[in-house]
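Notes for the one structure printed next.
Showing subunit A:
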Amino acid sequence: MTWDWGAVRAFMPHFWDGLLVTLQALALGSVISFALGLVWALLMRAPTRWVRWPVGAVTEFVRNTPLLVQLFFLFYVLPEWGLTFSALTTGVFAIGLHYSTYTMQVYRAGIEAVPAGQWEAATALNLPRRRTWTAVILPQAIRRVVPALGNYVISMLKDTPMLMAITVLEMLGQARLYSQQHFQFTEPLTVIGVAFILVSSLASFLLRALERRLVR
Partner candidate 1 sequence: MTAGLWELVLRGLWTTLQLLFFSALLATAVSFAAGVARTHRLWIVRFLAGFYTEVFRGTSALVMIFWVFFVLPPAFGWQLVPMWAGTLALGLTYGAYGSEIVRGALNAVDPAQREGGIALSFTPWQRMRLILLPQAVPEMIPSFCNLLVELLKGTSLVSVMGMGDLAFSGNLVRLALQESAEIYTYLLIGYFLIAFALTRLMRGLEKRLKRGIGKDPLDEAGARAVKRAATSGVAARTATTTGARTARTAAGGVETVEGGAL
Partner candidate 2 sequence: MSVDTAKNPDHAPVPAAGPELVRLENVTKRFGDHTVLDGLDFRVDAGKHVTLIGPSGSGKTTILRLLMTLTTPDEGAITVAGERLFPAPAKQVREIRKKIGMVFQHFNLFPNMTVLRNVTEAPVTVLGLSRDEAAERARELLELVGLADKCDARPGQLSGGQQQRVAIARALAMRPQVLLLDEVTSALDPELVAGVLDVLRDIARSTDITMLCVTHEMGFARDISDQVLMFDAGRVVESGPPEKIFGDPEQERTREFLSAVL
C-alpha cells in the first residue's frame, strides 16, 4: 500500500471546490425538501380524498424508488420536454423532491403529536382555520420536528455524491475527475471519505446540541 501526500496536496484545491458544491446542493436541497414536505403534509390533511389520494400515491412512489434513477429521469427527460436547467439545479431539485417525501412524514407526526386539547382550545376561541394552523398548531409542531428534519439533512449530505452521475462536480465528482486524470485513486477517494465522516459527525453533534436546547 502506498500513500502519496503529494497527491493529497495536489488534490486539495479540487476538494475545496467540491466541498463548496456539496454544501450548496445540501443547503438548497434542504430548503426545497422542508418547504415541499410541508406542502405535502398539509395537502394530506385536505378534506377531500381527491387531493389526499393522488398526493399520497405520488409521494409513496417517489419515496420507494431510487434517487439515482430520479436524477437520470429529470436530467435526461426534462430537456426532451423543452425544459433545460443546469445539472446542479436539476440535482438540487431532485434531492429536494426525494427528501420532501420523507420530511412530509416528519411534519405529519409533528402535527399529530400536538395535543387534541390545542385544537379544542382554538375551536373554543373561534379562531379561523388558517389562524389555528399558523398561530397554534404549526409553531408547536415545528419544535418537535426539528431534530428529525436534521437527521434527514445528514442523510441528504450522504446522498449528494449521486449528483456526480449527472456531471455535477461535487466532492466525489472532483475526486473521480482527479483520479482519472492522474491515475491516483487511493488519496482523493480517502480524503473525501474522511471528509464525509467528519462533516456528518460534526452535523450530528450540532444537531444533538440543538435538540437539547429545544427540549429545554
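Selection rule, in plain terms: all candidates are chains of the complex that A comes from, given by their letters.
Following the convention adopted for this analysis, a contact is a pair of C-beta atoms (placed from the backbone, for glycine too) under 8 Å apart; a residue touches a chain by one contact, two chains touch by 3 or more; residues count from 1.
Remember, predicted model here, so these are calculated numbers, not experimental data.
Engineer: Check each candidate in turn (1 or 2) and state which touches subunit A within the complex.
Structural biologist: So the candidate in touch with subunit A would be 1.
Engineer: Going by the contact rule set out above, which residues of subunit A touch candidate 1 in the complex?
Structural biologist: Subunit A reaches candidate 1 through residues 1-2, 61, 64-70, 72-73, 76-77, 80-81, 112, 116, 119-120, 123, 157-162, 164-165, 172, 175-176, 179, 185-186, 189-190, 192-193, 196-198, 200-201.
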